[in-house]
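A single protein chain has been removed from this complex, and every other one stays in its place.
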């Protein structure tokens, strides 16, 4: 696992682009690092999108998620940043990203971002 | 189980066609093959439709699902293809098909297609 | 249990007919017979209605459900027929009937009919 | 427990009456008596209301519910009667009352009344 | 734990303020004191808001919740007061606060306030 | 429901008394009265016994349980008293009685008595 | 479904009789008739046995269970009678039969018989 | 709530002391304070004992548990200390105390002490 | 996926063979074919063993399970045959294999074999 390299998302052509259909992807094994304490955070990430010309290639998504493993990043940023990256590369018709983080100190946060709003 | 033959869907007349009512069919034992790795995939398929002149004959549906057992096909295609086949043969007033696939590499995908959108 | 006699539904006056309120009745012990195989089918029937002048008398409903115990009838017909019988006798303002059948051959069906649509 | 006396509901002033907010009260220990058989019935009562000038005083509600313990009353009446009593005394902006009764003879009923409809 | 001092909420800048996104915070370890009996009450507090210029700093929220530990306060006030404090300091675009209190005497209450209504 | 009369348990002959087999009876609708506060208590009673010459007649058990509805009695006594009554009348080979009471003031008690110990 | 004929259990040879292994069979769709009221009873039957020379042929078991559909029989007898029939025909090394009946009048019974005790 | 005073446990006579029976008490609303951080800890305490001459008076237990609300104490000590106090005052024949603490930093601890071992 | 070739189990050396420890493997995606009807069966296989010199190589186990995908075999044989194969190749100190099959015709079977008995 080379943390030094950033794994970019890849796409494959969408064979059913004449139809608006929905792809929902759950990733219960997301982990990153708290930028203040250096301790790990854990979350389930859920990506929900309607593809246009492309669909996310799932193996590249698995490696893309690895980028965050040793990255210091706040909860509120995680969902927004994943949304931005998928928007830029997969160019979906619409997309929603949710990060449901494990409790810390008895407090659990869920951040949800979508485009278009 | 003859994989060589494609089992076609069959229909029976709908006795209550003066009413829009809903038929929801769950198939938790769907399995197909990943076209890249040759390894099996597993999913629950849910079909939800409003019948017009016909309803799906359930025994033919059981054999139709068997067609996929040794077929190489991507997740995104499964839901769209089942939707197309039921649309063509059963001619429902409306229909939605969902494929909820078992996780692979910690990533779970659910694909949902409907007609009319 | 006399299968030969058909038990008719009975009603009692609705004391609160100046108000639209909802009565939801669940019957998890519904059983009938498959007309093709002669083998029993099992379902949960859910009746949801807004009463007008009458409410269903619950003891007569219990006997009405017994009518189906040794009757050969398809899944799609069960929900539609119960809806028709309640409409005719109880004359509700609106009604929905759902039949959620136990899986057969790995396939589970849920049929939902409502009036007015 | 004095069944002879009817315990009336009491109210306390609502400190946040410039805002429409919601109070939801669940009472899983409701019991009354079937007027036909004299046998006890059990239910969960759920009261959901938006207070105006008053909120329900919870201790008086506990005693109010005791009124029903040895009272013969039908399922359909329970939800409607509690709604009427709260409307008359607490004068909420809106209210919904649900009575979810334990099954009898394999049949479970849930009665829901609301005001305004 | 110094009950004498009131811990004020703190904020951090919202990096994604060009987008309406949602932050949901669950606090299952809320406890306060009943002003009548002096006995402790327990609740799960859920805060749901769309940030504008700021997001809640989570560590300050943990200490803010501690303010209530030995404070006498009614159920209906808790949700409304937390809403007011966050509105004043975090200035969200919209917010909803729910307090789901543990049952007392077989009665459970859930209070929900939102702004704007 | 005549609280004045004590309903005695009744028995029927055990047709399989040459075998030690087990009868487990759950009664989730038990209610009695707290002798201190006069307020109702609720519990699930579980009776587990190996019959000898007799089995409990279930309808008489339903009425026997009604005896407690308006009776003031402590939690610890309920399980012991039901055990004594069944021992005296049904004369089982062995028996265990459990009373699992709904929480009061955040405290839940479960009392279990058996014979022979 | 011919209620007049009694369907006998059938067996097939056990290929692994040099080993004590366990077969556990659950039948959640058991139904019979109460001999007093003529009303149907419902139960889950669980059969657990160690085969000797034979194993139960599962299709014959399905028809054997049908024998009870319109038969008047008490709860306590059901488990004992199924145990006797399997003992006589399948001749297992050991066996346990449980009948877990749906509640009637708020009372649920589970009867468990085993051989050898 | 007077934290300054220590609330002692009280007992009532055991009416069934000729029998070994079991009393199980669950307290899901236990809270104390971490002696290092001053932050609150939460736990479910379970007390399981066989009474001898006395049973725990439940109202005094509720107040006894309040003693810990603002007390700094480690997880491992809580279960052992409650066990010692009940042993000293209630003098049970045997007793087990479990403290199941809410996770902190992703780590959950459960401490179980019993006497006699 | 080449059904024609039988995939043999492979092993790796056990680094902790001076200790009896337990390895439990669950495979919820097992499928084979009913030798009578040619229709697929589905099961969860659970393997529980104490390794001696070797542990099962998990990738070879995944391919070994694939052997059954298009193989006609009875429920009772599946658990016994997997046990025999692991015993022969991995030579564990002890082992138990369970096959928990999806219901067919309302009947669910679980077969459990172990060595040594």
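Every chain is named by a letter (A, B, C, D, E, F, G, H and I) in the order it is written, and numbering of its residues begins at 1.
Convention: a residue touches a chain if its C-beta (ideal position, glycine included) is under 8 Å from a C-beta of that chain, and two chains touch if they have at least 3 such contacts.
Since the structure is predicted, the reported quantities are computational estimates derived from the model, not experimental observations.
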Per the touch definition above, residue among A:25, A:46 or A:66 touching the missing chain: A:66
Option from I:9, I:33 or I:55 whose C-beta touches the chain left out: I:55
Residue among I:15, I:36 or I:88 that touches the chain left out of view: I:15
Subunit B residues touching the omitted chain (full complex): 39, 42, 102-106
Subunit A, residues in touch with the chain not shown (by the definition above): 1, 28-29, 31, 33, 38-40, 42, 62, 66, 69-70, 102
Where the missing chain touches subunit H, by residue: 76-77, 79-80, 103-115, 117
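In this section, only the chains that are shown with their structure count from here on.
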Touch-network distance, subunit B to subunit D, counted in steps: 2
Subunit I and subunit E - chains in contact with each: none
Pair from D-F, A-B or A-H with over half of its contact pairs in common with A-E: A-B
Centroid distance [mean C-alpha coordinates] between subunit G and subunit F, Å: 29
Set of subunit I residues in contact with two or more other chains: 39, 42, 102-106
Chain pairs that touch, as defined at the top of this document: A-B, A-E, A-H, B-C, B-I, C-D, C-G, C-I, D-E, D-F, D-G, E-F, E-H, F-G, F-H, G-I
